[in-house]
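Missing here is one protein chain; the remaining ones are kept as they sit in the complex.
Up next, subunit A:
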Amino acid sequence: MSWLFTRNKEEEPTSKIDSSELQVPTEATASDILSGSEFDPAKLHPLADLDKPLDYLLIEEDALSTLPGDSMAIPSRGWQDDLCYGTGTSYLSGLAIGGLWGLNEGMKKTKDITSTRLRLNGILNGVTRRGPFVGNSLGVLALVYNGINSLIGYKRQKHGWENSVAAGALTGALYKSTRGLRAMAISSSLVATAAGIWTLAKRSFTKRLN
């Protein structure tokens, strides 16, 4: 089974490399490398641009999001990261909340059943009935909210609480768009409030962190 598990064979590196030793004090140029040899970089081909500092392979991570404005809850590389993390977190928390709700409901409904198997089945039915419902609703809300929020941020070239509240209002209106104006207004204001509270909470959290 050694092809499957390697933990036992793993060895601790005997000497840790000091990170300060790795840093090159100045940027090397072609003349530094070619000095001592017969080649003069100034006389080599002019198109090769050998006077400038040398380019190394770029192995850094992608740049983080550069839009000014609201700080993120987590480092983000752009709208895809915002969308995926926002949707994933909302969906998962919705699943957990709905699961607890379904658990509670299932426990209450199957109080009188003595058979363990039937009771377990009833409770699981409750969990799988409520969990995905809440999770799906929250996930779709977060998906649309994050999409609109990123779009507004892209159009305005900055983030801010106005963006979040506007995105929340649009999301809520879209969510209940088949139920008439009254329901749209109610859900719009609810989601906008939630978005505003989330922005404030995020801001205070990241401010304390910095």
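The criterion applied here is as follows: contacts are C-beta pairs under 8 Å (C-beta built on N, C-alpha and C of every residue); 3 or more make two chains touch, one makes a residue touch a chain; residues count from 1.
In the analysis below, contacts and distances are computed from a predicted model.
Undergrad: Please identify the absent chain by the protein name in its UniProt record; candidates are "Mitochondrial import inner membrane translocase subunit tim17", "Vacuolar fusion protein MON1 homolog", "Ubiquitin-related modifier 1" or "Tetratricopeptide repeat domain 4".
TA: The UniProt record for the chain left out of view names it "Mitochondrial import inner membrane translocase subunit tim17".
Undergrad: Just one of A:Gly102, A:Gly122, A:Gly139 or A:Gly153 touches the chain that is missing; which is it?
TA: Looking across A:Gly102, A:Gly122, A:Gly139 or A:Gly153, the contact with the absent chain belongs to A:Gly139.
Undergrad: So which of A:Thr116, A:Gln157 or A:Thr178 would be touching the chain we can't see?
TA: Touching the chain that is not displayed is residue A:Thr178.
Undergrad: Would you write out the residues of subunit A that touch the absent chain, in ascending order?
TA: The missing chain touches subunit A at positions 4-7, 10, 38-40, 43-45, 59, 61-62, 74, 80-81, 83-89, 91-92, 124, 132, 135-137, 139-140, 142-143, 178.
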